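All remarks here apply to the structure that follows.
One protein chain omitted, others in place.
For reference, chains read A, B and C in written order, and residue numbers begin at 1 within each chain.
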Amino acid sequence: MPLAHPWRDPDDDRPRLECGVFGVFSVEQASAVTALGLHALQHRGQEACGIASFDGQRFHYEKHMGHVGDAFAGADLVDRLPGASAIGHTRYSTAGGSFIRNVQPMFADLEAGGIALAHNGNLTNFLTLRERLVSEGAIFQSTSDSEVILHLIARSRKARVVDRFIDALAQIEGGYALVALTNKKLIGVRDPLGIRPLVLGELDGKPVLASETCALDMIGARFVRDIEHGEMVVCSDKGIQSMRPFPAAQARPCVFEYVYFARPDSVVNGRSVYQVRKRMGRRLFEEKPTPADVVVPVPDSGVPAALGYAQASGLAFEMGIIRNHYVGRTFIQPTQGVRELGVRMKHSPNRAVLEGKRVVLIDDSIVRGTTSLKIVRMVREAGATEVHLRSASPPIMYPDFYGIDMPDRDKLLAARHSLEEMASFLEVDSLGFLSVEGLYWAMDAGQRDAERPQFTDHYFTGDYPTRLLDREIAEGRNDLVERQLSFLVSA
Amino acid sequence: MPLAHPWRDPDDDRPRLECGVFGVFSVEQASAVTALGLHALQHRGQEACGIASFDGQRFHYEKHMGHVGDAFAGADLVDRLPGASAIGHTRYSTAGGSFIRNVQPMFADLEAGGIALAHNGNLTNFLTLRERLVSEGAIFQSTSDSEVILHLIARSRKARVVDRFIDALAQIEGGYALVALTNKKLIGVRDPLGIRPLVLGELDGKPVLASETCALDMIGARFVRDIEHGEMVVCSDKGIQSMRPFPAAQARPCVFEYVYFARPDSVVNGRSVYQVRKRMGRRLFEEKPTPADVVVPVPDSGVPAALGYAQASGLAFEMGIIRNHYVGRTFIQPTQGVRELGVRMKHSPNRAVLEGKRVVLIDDSIVRGTTSLKIVRMVREAGATEVHLRSASPPIMYPDFYGIDMPDRDKLLAARHSLEEMASFLEVDSLGFLSVEGLYWAMDAGQRDAERPQFTDHYFTGDYPTRLLDREIAEGRNDLVERQLSFLVSA
Amino acid sequence: MPLAHPWRDPDDDRPRLECGVFGVFSVEQASAVTALGLHALQHRGQEACGIASFDGQRFHYEKHMGHVGDAFAGADLVDRLPGASAIGHTRYSTAGGSFIRNVQPMFADLEAGGIALAHNGNLTNFLTLRERLVSEGAIFQSTSDSEVILHLIARSRKARVVDRFIDALAQIEGGYALVALTNKKLIGVRDPLGIRPLVLGELDGKPVLASETCALDMIGARFVRDIEHGEMVVCSDKGIQSMRPFPAAQARPCVFEYVYFARPDSVVNGRSVYQVRKRMGRRLFEEKPTPADVVVPVPDSGVPAALGYAQASGLAFEMGIIRNHYVGRTFIQPTQGVRELGVRMKHSPNRAVLEGKRVVLIDDSIVRGTTSLKIVRMVREAGATEVHLRSASPPIMYPDFYGIDMPDRDKLLAARHSLEEMASFLEVDSLGFLSVEGLYWAMDAGQRDAERPQFTDHYFTGDYPTRLLDREIAEGRNDLVERQLSFLVSA
Partner (left out) sequence: MPLAHPWRDPDDDRPRLECGVFGVFSVEQASAVTALGLHALQHRGQEACGIASFDGQRFHYEKHMGHVGDAFAGADLVDRLPGASAIGHTRYSTAGGSFIRNVQPMFADLEAGGIALAHNGNLTNFLTLRERLVSEGAIFQSTSDSEVILHLIARSRKARVVDRFIDALAQIEGGYALVALTNKKLIGVRDPLGIRPLVLGELDGKPVLASETCALDMIGARFVRDIEHGEMVVCSDKGIQSMRPFPAAQARPCVFEYVYFARPDSVVNGRSVYQVRKRMGRRLFEEKPTPADVVVPVPDSGVPAALGYAQASGLAFEMGIIRNHYVGRTFIQPTQGVRELGVRMKHSPNRAVLEGKRVVLIDDSIVRGTTSLKIVRMVREAGATEVHLRSASPPIMYPDFYGIDMPDRDKLLAARHSLEEMASFLEVDSLGFLSVEGLYWAMDAGQRDAERPQFTDHYFTGDYPTRLLDREIAEGRNDLVERQLSFLVSA
């Protein structure tokens, strides 16, 4: 349930993903390994982070607002979080507000021992479950949907933790990748459709779970395989056991991981994100060519598609926009003379390659269009004679409910306007989007199967892969606002 | 269940009380009023403090390690914690360890709304209840016994919060004063025997609850009456309702509030603490006189008894020991030349009135004897020719289970030694304690009723006012140590 | 030049002293010993503190806002500030504003090595010297008068540090006690009249310098003697050398050290502060008796005088006002019902001994009268039938220029009003001050020598012991305001 974020940069209309998850079992200095893994997943959530470790007797955890490198670098980490097993989480809040009490991993003492849980994704029946649990006497520590899973596990009548976990999974709906740590096991679960990613790696013979392969690369672990859709893996001293707690279903992973979220050096569901993006650019040129002098990416996410576009078109690829790596959050906008400051905090025009040029500007996607407009203006002010904007993904017309933080439908530029209206709003000489077919081509996935699409692409098509229970109830009674989650406004 | 405290000053063997509680209903700037009230109750718990307020729609809370004056002074307090009702808590941890997650008030979202709870005292069946609740699927946020009460309330099948509260009270045992805030009510409860104190005041016609009257004086509120033993008061817009949820019993308040804990300017159960202490000193002289030149209190708690002793004896009262008001916690003890540093951090000898004198040294009580020994030595080093130590309370021989943090029985000086042995250990020329009878005389309570004592005086007599369920079970299975409380070691 | 203080409690009109100084030479863990010494001198300055140590090769320093116990407790102190020699300073700003850059000790690299300096007192020709030095190209780091001394030392043409120091002393005027540390020496200086105190102690055969003897007691050092007026002691590996850099003069120490500043357990210039205060109380009764029921001190500084008054009068001494040891700075004053909050933050009435009584209230001194008025009202509200206020010192009618922070003359109650007007303003039934003669009697100093007074008592008499150069110039040109000190407003 995407909620407004108090300090989000209002100039930034990028979609955001909520989380990265990571876990290791039976390695030395597990918390240090986890800190590195989370550092590699920082792009999946920059708001907060947490690590829970188990030292053979007890659990330890720390949660922090801010970046992994600020929170978990430091030579005393393995003393603060001792043990040979650990899980971690990077967070961008989509559900529950940005309070420290919502930072994961979450922990519960069960009768048989402790359990820590980290969760990437969003439950589509979160509020329905929470209301039921509260009516039964459960006390929630947070307003996060992840805690619902913990309560379901705690209340299961099953004896073994794995069975309690399966009990809980039977009740939740949505898209998720879960990593959990008990006093004996590291558990990983991917939702029945595999909407959110999760991979298995191996470090010196010991299991590693991570949202993306780049986290394996960071710690020098070997990639073993993707956790499959609907699969639960249970790592213990006896090895790795694979289970199938859900009814059989066809996979339908989120295509937006390729468009924007995943790091270009990650391999998601067997496909190089970088190569998919380059193919998007290549196809984009084929579908939407234009006479021009230079191809300029909106860095960094637009770079691979721009390279693909440039290589296909034979046009020169140039870094016409420079990304500022030092980003401060809330600089004052001085009253005098300073215009379009927000966009310049992150991007600056490279006048030397823009002046007097016809520019093809490549971005990964267009959401509200407000940032795009500022970039277009910046490029023009730097002397471009023509600006042709190309989006390496189709028009975004529907919101997401599986862990991507997008604006409501009425704020999505493509949901409200024709191509001409959009071009006019964006002040471009021409505008083009990749087609849905082109997207599937770039994925090397063959034709889109309209009955059973190979990916979930609901932001472009409105074809949601699951029912949306909370939303349906909300549309019935029109009151599912944040304040219902808790009467407590607090850290 | 008194636990060892990580940073407690090892030189300090004073008994400690865990908490002060405070609540106001329907006043402007309730959190600011509560901060002042807590400031006046700072002596009841200096480790941590918290305030929860209700703004008519939502609850707000803040919890801090440290003093009220550091945490809750500041002009933005009423913005941070808005609303016309608030409760607060100062804490010295007796149960659950000194983690921020144990700081009160505790909060829960119930179906009908939120509830915040602050608790002074100790439940004697805490672990038994907690084990049952965890086996039923309750997830505990803390290791504090106070949270048990919240879970019992959340799980009650009753509809109204007051009825749920009564359900919970029926299950808990021990000594306690509770203050709770819901979206409509401020609730105060005192345990069936009235072991812990709680008073009702009135500020501009609105109700105030506080552990001691000094908190009413601080905010300029009028003292109305003590909450009675076993009484529950429910303050709402309709006024104050008094309820009696427990079976009838005779009151048996804690006598140690008079001996040491309560502030001298407080009136507890209708008696001025200052005057009771002076009467203890007067009676102490009558029971244990000695030829001497000066009467010197161990400041500050020994001052009233020393005044009583001096007035009764006609000896000169002198401030022979000066208290240092600026206390740092963990100064390094330099290796060279510095002896008995710990005691000098807090007290220094006033040589001008000790040198060449026979000194009667008056302390409120003697626990381990280690601090007393250091003070005696300090007084002798300053030139006293004789030191006669007098304790204004009887010998402490039994531990407490109702919220006073005392050492185990085998560390209590009087539990292990004869008067002669104690005098020898303490290096005094003579030693005397007030008798239990003298204590009751000082309380102006008549003869102690051996069948139904008017106060609980178990530290002196071993006569506990309730059963001690957790302790009985622990003695059976010998394992009720802290680590059972949670598998999580954490803030 | 006393300046307004930004966060000073406006309800507190006590005079304040600026500093305590401390130094040790050639002891193990010198910084830890210094921290303890400063802790004992905390009452002489609670705003900031600093320590400089010398490890045989280099100097180290730390400066902090706040208390010694917060800044310099901690097991890593001797690693942070290593070495066998150290000096320290507690500060209450009288000159220069409360910026961290003004916190002492101050340090300078000279050609021959480093020098650190700590200073208690005030230079009466500070601005004149500073202006000259700036015109000569000196760059000031602070707005403190202490830095002037450092620049004078740095600019001296003499080769040896001791000679440079003497050069500097020849140019400064006012009241001061200095402690300085070089790479070979610990130096202590007391101004020609001995206005500010300084004592020499001995810890395991090594020299210690401190503002008061209570700092020697804290570290277990033996008191050796007062540094004499106009004396300079130079401690080195060769022992202690005493020098007399100034023309001979008669001592004239500050009498206010006895009235208010020094700790009661200190011995200043050979006199027990506690006993002097008791004698003030005794004489006060003789000069200004009144029929009454109880004698009540304004704690803590009024306690010894009240004991003296009570013993002389035979009236009962009672702690009718309780001091709150936990003081927060800027609690919000809630709008509702809370009156006279400021005074209650520090003092609360002990109704049990005030109600229905005729009270003699003993305070050490009366400055503005605003705090006294609040206390009088508080005592009356608690039920006193009569309040007779007695000041254990004469009326304060003139400002100080030697390191005591007092209000301007037009804010001093006694400077503007007759005794009757004061009694009316203070809402008391009677008012009495100790006479100047009585003060000298209490000091056991014989008759005041009007030509050459034995003490400086200018606050009472207007008889200043030195010329006041800055003030004379300022009265000539009427512009000596703070902003002249520096064009920089900063930390």
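One rule holds in what follows: a contact is a pair of C-beta atoms (placed from the backbone, for glycine too) under 8 Å apart; a residue touches a chain by one contact, two chains touch by 3 or more.
Everything numeric in this text was worked out from a predicted model, so none of it was measured.
Touched by the hidden chain within the whole complex are the displayed chains A, C. Listed residues A:40, A:152, A:384 or A:488: the one in touch with the omitted chain is A:40. In the complete complex, the hidden chain is touched by one of A:275, A:290, A:435 or A:461, namely A:275. Here the missing chain is touched by one residue of A:174, A:304 or A:438, and it is A:304.
The omitted chain makes contact with just one of the residues A:148, A:162 or A:221: A:221. Although one chain is not drawn, the whole complex shows that of C:43, C:60, C:119 or C:458 it is C:60 that touches it.
Contacts to the hidden chain, counted on chain C, fall at residues 57-62, 107-111, 113-114, 131, 134-141, 150-151, 154-156, 183, 483, 486-491.
Residues of chain A that touch the chain left out of the display are 27-29, 32-33, 35-36, 39-40, 42-43, 46, 67-70, 72-75, 77-78, 203-204, 214, 217-221, 263-265, 267, 272, 274-275, 300, 303-304, 307, 311, 316-319, 322, 324-341, 344-345, 348-353.
Quick note on the criterion: only the chains that are shown with their structure count from here on.
Of all chains in the assembly, none touches chain B and also chain C. In terms of the distance between Cα centroids, chain C is separated most widely from A.
Averaged C-alpha coordinates put the centre of chain B at 37 Å from the centre of chain C. Computed from the mean C-alpha positions, the centre of chain A lies at a distance of 50 Å from the centre of chain B. Per-chain CA centroids place chain A at a distance of 62 Å from chain C. Counting partner chains per residue, chain B has no residue touching two or more of them.
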